[in-house]
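Note that one protein chain is taken out, while the other chains of the complex remain in position.
Read from first to last, the chains carry the letters A, B and C; within each, the first residue is number 1.
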Amino acid sequence: MFTATLVLTALGLLLGWLLGVAAKVFAVEENPIVNEVESLLPGSQCGQCGFPGCSAAAEAMVEGTAAVNCCPPGGRALTEALAELLNVDLNSLGDAPVPQLARIEASLCTGCTKCYKACPTDAIVGATKQIHAVISKACTGCSKCKDVCPENCITLAPEPVTLNNWHWTKPEAA
Amino acid sequence: MNANADLPSPAPAGGGHRAAPYAHDRSSVERIMLQVCLALTPATLYGLYLFGLPAILTFLCIVLAAIATEALCLWLQGQSLWRLKDASALLTGWLLAMSMPPWCPWWLSASGAFFAIAIGKHLYGGIGQNVFNPAMLARVALLISFPVQMTTWVQVMPLGSDIAPGLSQSLAIFFGEQGIPDGFTGATLLGASKAAANGGASMAELASRDYSLGQSFVGNTLGSLGETSALLILLGGLWLLRARVISWHIPVSMLLSTLLLAAIFHSIDDSLYLDPWSHLTSGGIMLGAFFIATDYVTSPSTNTGKLIFGAGCGLVLFLIRTWGGFPEAVGFAVLFMNALTPLIDRSVKPRAYGRDRRGNAIKNISARKVQ
Amino acid sequence: MFGLKSIRGGVHPETKKDLTSERSILTALPLPKKLYLPLSQHAGVESRPQVQVGDKVLKGQLVARSGGSLSANLHAPTSGIIAAIEPIVAPHPSGLPAVAMVIESDGEDRWKDLPTLNDPLDLSPDELADRVEEAGIVGMGGAIFPAAVKLRQGRRFEIKTLIINGSECEPYLTCDDRLMQEQAAAIVDGARMIRHIIEAYEVVIAIEDNKPDATAALKQAAAPYGMINVINVPTHYPMGSAKQLIQAVTGKEVPAGGRSNDIGVLVHNVGTVYAIHQALRLGRPLISRIVTVTGACVKTPHNVEALLGTPVRDLIQACGGLTAHPARLLMGGPMMGQIIPSIDSPVIKGTTGVLALNQREVNEHLPAPCIRCGRCVDACPMGLVPLEMAKHSGADDFDQAQDFGLRDCILCGSCAYVCPSHIPLVQYFEYAKGELRERRNNESKQEYTKRLMDQRNERVEREKAAKAAAKKAKKRASRKTKSPAESES
Partner (left out) sequence: MDYLLLFISTVLVNNIVLVKFLGLCPLMGVSNNLSAAFGMGLATTFVLTLSALASWIIEHLLLVPLNIEFLRILSFILIIAAVVQFTEAVVRKTSPLLHKNLGVFLPLITTNCAVLGVALLNIREQYSLIQSLVFGMGSALGFCLVMIIFAGLRERIALANVPATFAGTPVSLVTAGLLSLVFMGFSGMI
């Protein structure tokens, strides 16, 4: 009995010491995963995910409270990158929201420049008293312009299908 | 009709919007399946002739049970019964029947066919989705579950000969009311060689005494229902090669690797190891090489992959035949390589145009002008 | 002298070329009332209209100018009035709208003044390339890549072999075959000009061996010029694909991701060569092309010389009309052509053929599950694994699909042609490639917007700082001397 206790204690102490030393000797600095996630996100702080800004969304994703496909501007590519990083099964996700583009209804625009100032990516062009237009190449669909527009002349819609971005759909499985 | 016909084309049978090509050769799945069945016919007829009425009953029972199981599975999954017409169930049943002992009771035949189609194929989603060869899976499952019945080999008693059982006796055997009389059975060459190896008898002696190579080749010997005639199977296989239904890679590499291994070991000690030609002409190796290992679904899709697959089959076959506990090993060998097929498919790819074997772009001396 | 090497894989579809190969090209088609010229009928960006609605134009007059470095000019195919510049249904399977110029012909078909030209072979290569660009010539084999861009790229390399592609491997199509038979001298002349432009060492005109007449005609036309070799290549789809043809003629492979230039080869289609001849020798811009109108549903199949913008309906009418409702109406060959959304779709620069096929010819069936027979692997001329590519594309696992060769796929359709399960493999690849393109665009957009945002943040910071500084300065100033204006307010 005594030997048994002694042996086990000794063994435990020895192994514990070994591990302690190993933990010291082989200690490594690690980049917190939240930072890694945040660096992947678009960073436009658009809030389409429902979180106040990208870093909040990154935290939520790491905690698992936000789905990895909740970022419409990032699209499918971002979703896959995040799923890989956070080890999420892609098939378990539902349909991702579609990225949107802002469009200004020219006939209603008064050229107040409010949207122009609100746009986080400078995607709206036009000067005071002139009709504004959206450069769709730079628009993330964050809807900030829509929120400030006094004339309600900004609408958000998915990118239209044109000859340039059309492609064949997936064939129906046999 | 003139050109005012307001267009565009109504979708033909292939469904509406569909990308190119808008041309197709005349091949189809059922055509392939039926070609394989056709190639099996000579060996089958000969086997049925050799083993008589009970064998015919066994054969019909397995094939019909396979088709019935297929129909049941399709119905359970709510799919169209028209899918039966791809003849894949017919072929699976047929191949299973070929590799079964000739006189099987109905329950053995039917459960084998059910296992092949339901577990081997439809559990995985039906045609094209299975990972193991269904016929061999059923054969191996039966062999392990019912070792006695699955290794009861009847003597050759051709239709119309005096010793052939009549209809009533055949039915009795088929329905299991009467066992197979002791005098009717014997041992196959492979079985005998296994026993001999355990008992310490010499292989050369065995081969020359009871079994002639010529008979083995023609098939006038005892064994599985359709496996006895290496010659007729070989003919069927060659026809399939000619019809481009199968490629030469798997049969050649499988037969060659077995032959080589057998030759090497036979030359080391001919009293311990069976000679290579007996290996090649007995058991299911011919059927395996031409009809079973070449099953599209469960073998690799590239030529190099096929060579590896065939060689692996030959190796495992020889290992089990020589040192393993089972005298016949085609099923195990093919199934083992089936399990490796996804890995082979992943790692062996053809060399793509403009790339080297490892998939990097080939380097060519640039023709850019020095400005 | 050429180590003719066979190409990998490929298929041998029924050629059906005898429907049209023995009949000469119909040239004098009735002038269509309206011509529809889409502004984008070349690879690259849309061209910009140079005329306005209501303007009168002459045949051959420039109506739209190249819209960028990768684009092409567009000329009026006949004289008339610009009736509209508006979206029409594009000759494209999607049926989406594309902006087109509608020209109402005045029936006179009056040419603009054509310049009198010196012998092009006396001019500098750069000047000739400019003229090719001016004439709006693009790859006429269906690739529609601006020819001048290709020529200029070629000039930057040491081109050993200029291959004139007369293989025409697509079934049914005979437009190149007929052109070679009827215009052999012009093609040889065009080939000499291209050789002059890119300073190639030698010219090889490669023709599939099922076109003996074209071969003979070209051999005769090329006989006086030592540098031009006319050779036969095996009849084997897709021999006409540039990569495969280069392999067959030179034995070399174009490195993955590279261009034929990299190995000192340049390939031009015979149709392009003919158009270049027309432009450089006669000063005529590209306003018409040879189109094969064929298929079991066409009454008398023919090759026709069609003005760009002619509705397909007119071409079929010229060939006797339809005899039955076609199962598929295509632009291009059956292997790589595309369905068109309407019989009124116009002929564009890349239209090699108009096919009205019946169900027997198309032989489409509902797809069945893949049985992994590997026929597609054997048929793939690029050495890929189509069945795995399709399976992974179907599961949206594009990385794996790339791994099995999706990025090298040339969409030739050999795999789908032989598939016993009738799986639309090419459509899987089109889908996957489209998705990947979308993803790439998305990624670059994200990078772009990120950069924009950083710039903006910086600017806002700067403005804030500037404002703060200004405020400070103002405060300091106001503390020192109170201006009268300020005290008043």
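Here is the rule we go by: contacts are C-beta pairs under 8 Å (C-beta built on N, C-alpha and C of every residue); 3 or more make two chains touch, one makes a residue touch a chain.
Remember, it's a predicted structure, so these values are computed and weren't measured experimentally.
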Where the missing chain makes contact, among the chains that are shown: A, B, C
Listed residues B:Tyr49, B:Tyr124 or B:Phe146, member touching the removed chain: B:Tyr124
Chain not shown: contacting residue from B:Ala19, B:Ile32 or B:Val140: B:Val140
Identified contact with the non-displayed chain, of C:Lys16, C:Arg328 or C:His392: C:His392
Touch residues of chain A, complete complex, unshown partner: 3-4, 7-8, 11-12, 15, 18-19, 22-23, 25-28, 87, 173
For chain B, residues in touch with the removed chain: 77, 119, 122-126, 129-132, 137, 140-141, 144, 316, 319-320, 323-326, 329, 331-333, 335-336, 338-343, 346
Chain C residues touching the omitted chain (full complex): 369, 391-392, 394-395
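The rule we apply is simple: only the chains that are shown with their structure count from here on.
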Nearest-to-centre chain - CA centroid comparison: C
Chain pair, B-C or A-C, that carries the greater number of C-beta contacts: B-C
Euclidean distance of C-alpha centroids - chain B vs chain C, Å: 49
Length of the line joining the C-alpha centres of chain A and chain C, rounded to whole Å: 38
Contacts with two or more other chains, residues of chain A listed in rising order: 168-169, 171
Multi-partner residues of chain C (each touching 2 or more other chains): 93, 366-370, 421, 424, 427, 430
Touch list for chain B against partner chain C, complex: 1-10, 12-15, 17-29, 31-32, 83, 86, 88, 125-129, 247, 296-297, 299-303, 345, 349-355, 361-364, 366-369
Touch list for chain C against partner chain B, complex: 8, 11, 13-14, 93, 156-160, 171, 243, 247, 252-258, 261-264, 313, 316-317, 321-330, 332, 334-344, 355, 357, 359, 361-375, 377-378, 380-385, 387-388, 404-405, 408, 411, 413, 416-422, 424, 426-427, 430
Chain A partner contacts - residues on chain C that touch it in the complex: 40, 90, 92-94, 96, 98, 366-370, 393-394, 421, 423-424, 427-428, 430-431, 433-435, 437-439, 441-443, 445-446, 448-450, 452-453, 455-456
